[in-house]
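Of the protein chains in this complex, all but one are displayed in their positions.
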Amino acid sequence: MVPTSYYLILSAILFGLGIVAFVFKRNIITIFMAIELMLNAVNLAFVAFSQSLGKSDGEVFVLFVIVVAAAEAAVGLGIIILTARNRRSLNVERVDLLKL
Amino acid sequence: MPILNHLWIIPLLPLLGSAINGLFGKGWPNKTVNMVALGSTGLSFAFAVEAVREFFGNGQQPFRKEFFDWIVAGNFRAGFDLQLDQLTVVMLMVVTGVGFLIHIYSTGYMAHEGGYYRFFSYLNLFMFFMLILVLAANFVLLFVGWEGVGLCSYLLIGFYFLKKSASDAGKKAFIVNRIGDFGFMLGMFLLFRTFHTLDFDAVFKQIADRPADAMGQFGTLTVAALLLFVGATGKSAQLPLYVWLPDAMEGPTPVSALIHAATMVTAGVYVVARSHVLYTQAPTAMYVVAIVGCATAFFAATIGLVQSDIKKVLAYSTVSQLGYMFLGCGVGAFSAGIFHLMTHAFFKALLFLSAGSVIHAMGGEQDMWHMGGLSKKIKVTYWCMLFGTIAIAGFPPFAAFFSKDAILAAAYGHEPAGKILYGVGLLAAVLTSFYMFRLVWLTFYGEQRYDEHHVHVHESPKNMTVPLMILAFLSLTGGWFALPALFGGRDYFADFLSPVFGAAEAGGGEVAASLEHILSIVAVVAATAGLLVAWRMYTGKVKRGTSEGLHKILYNKYYVDELYQAVVVGPLIWLSRNVFWKVVDVGVIDGTVNGIAHSTTAVGDTVRQTQSGNTRSYAVWVLVGALVVFAIIFWPILHPAVFGGAR
Partner (left out) sequence: MSGSLIIFFVLALLAVFAAISLIVQRHPIHSALSLIVVMIALAGLYLLMGAEFVAAVQIIVYGGAIMVLFVFVIMLLNAEEEERTNFSKLATYAGIPLALAVAGFIAAAIASSSGSLPAPESSGALTSTKTLSNLLFSDFVYPFELTSFLILVAILGAIVLAQRET
């Protein structure tokens, strides 16, 4: 059997990679995808704990996370479309109207 | 409706008059202002007479009534309590009677001055406070009146406020008074702390039951008595706080007469007399009072010898005579001190008002070296002034002979060192006679030293001369309350006040009747000597000499004002300017306030760095925040893991 901690470490690694992408990429959409990656990593941890402890609550929660991620992706991409049209670029550093 | 149950009417009427004149009088003609001011004062006098009549009708029972609670704090109560006993009767009559006469006089003197309504408003306000002072039945209410008369003194001295010397004099009076008031307050605090009450009856009863402080011992009673005396020194212009009184002559002459001769300056004497129980239990303090009074009497008389302004001479004379009053109280002859207070009110008011009449006649001139030969021209004023001068010099049968004599006799019999006090007092009497007659000779005799074409000498109108004549009459007869045994009379005055001063008088200086006669004769001889020397020097052709040596020192008032300026005022101003202003106010207070604002701005500037407008740095901040939260939550679990330790 695969020990739970393996899954959890994998989840941690994926989460860290998501953070790196989130901080270093310049394309808005890529950053958004990094957020999805992080959510996935968390899902993995939830499922691992749920199976390990024998209770299904974790998986129910995973379902909710997926639903929320879907809603968020829909609205977020809508915003990105608008912003991209407005700024004529997908570079996050062009979205800097608040800069002094 | 017995007045005694409504004693508050007596002070209230002048207050109303003051308010009405002050608030509405600006556009009124002089007649209306007069009606309000004289009406209120006159009615107050009438009610006072009625109150005295009821007092006598009750068999001279001391009367006290509490009208309402003013301060109630824990066990302490200070109420608006008014009382009436024999001492109050004397003060009340003097204040309302002489006050009323001076009000009448002022209608003539101030007739052509601007701010007429303001003058009477202030004058009435003064009457209110002074009446509160004499009617009060506890120290707190007395202090209200005390402070109030100080305020009115400031307002009235600085009446011609557009003149810098006048406003400066007002300030000086108020500030020096305040120094005295500080001592007074400390005395009150000490009394409160010791006796837990400030009502006269309660305090004095407790003091009487206490053992007395021995001579030279500085127990609580002595310290309290000395502190109260400091206040009296300020208010009654004794050494060292007399410096405001001569400057106060900047005010209009009726003000000098009322406040700085007859009433306000006597408040100090009144307080000492009222607290006689305290002073008799603290012999050291009483001795200090006597010494200060005696020294002041002499000191001021020497300065008055050479002054050239007619009002300044009278000012120093007032300081000197107040010294006599304190001397009387200090040797235990409280009724003699109060007696002199009463007679002094009469003749000093008379002298000041006459001087005002002279100044009025001379069109504003106050320097005696520019007068002369006026006796034929302003007869009424001349005779009144002469009456007053004879009275103050102490010639019988005028008033001051009896009162001054009583004081000097009591001083002579006082132990210890009574004879020295008597000697200095007698010397001061000689000087008094000298400078007062010098004043009369210079002003009214000799050749006229002014230009007839510039000065149109005219007698004063009736509303000025009639009060003068009334006061002259009182100066003559006022002393007849206390005919010494020589003339077959009794000291009615001391008898009248004996229920108040009873125990104190018994301990005072007593002299045998024959000795008293001898002392009286010596006093008259001394006064005559002064008169003659002055006659020799100042009638006929007189020329003003140059001022040098001793004359210069006296003329410049022993340079006391300059001394105070250098030792007290100068350093204080330096301290205020360089420490309190530059260091404390600008540096500390402004610095703190500005510093807080500055640091807020600085912090804001720093924190603003996070709002860079750059999305990616926001991302990093989010990360940092998440890390912090994570660390806080997981630290208990993590730190054994990070730093090793048992699993």
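As written, the chains take the letters A and B, and residue 1 is the first residue of each chain.
In the analysis below, a contact is a pair of C-beta atoms (placed from the backbone, for glycine too) under 8 Å apart; a residue touches a chain by one contact, two chains touch by 3 or more.
Treat the numbers as computed from the prediction; the structure is a model and nothing was measured.
Colleague: Determine and list the subunit A residues touching the chain excluded from the picture.
Modeller: 1-10, 12-21, 23-27, 29-30, 32-34, 36-37, 40, 43-44, 47-54, 56-57, 59-60, 62-64, 66-75, 77-82, 84, 90-91, 93
Colleague: By the contact criterion defined above, which parts of subunit B meet the unshown chain? Give residue numbers in ascending order.
Modeller: 614, 616-617, 619-620, 623-624, 626-627, 630-631, 634, 637-638, 640-642, 647
One rule holds for everything that comes next: only the chains that are shown with their structure count from here on.
Colleague: Where on subunit A is subunit B touching in the complex?
Modeller: 19, 22-23, 26, 31, 92-93, 95-100
Colleague: So in the complex, which bits of subunit B are touching subunit A?
Modeller: By the definition above, subunit B touches subunit A via 611-616, 619-620, 623.
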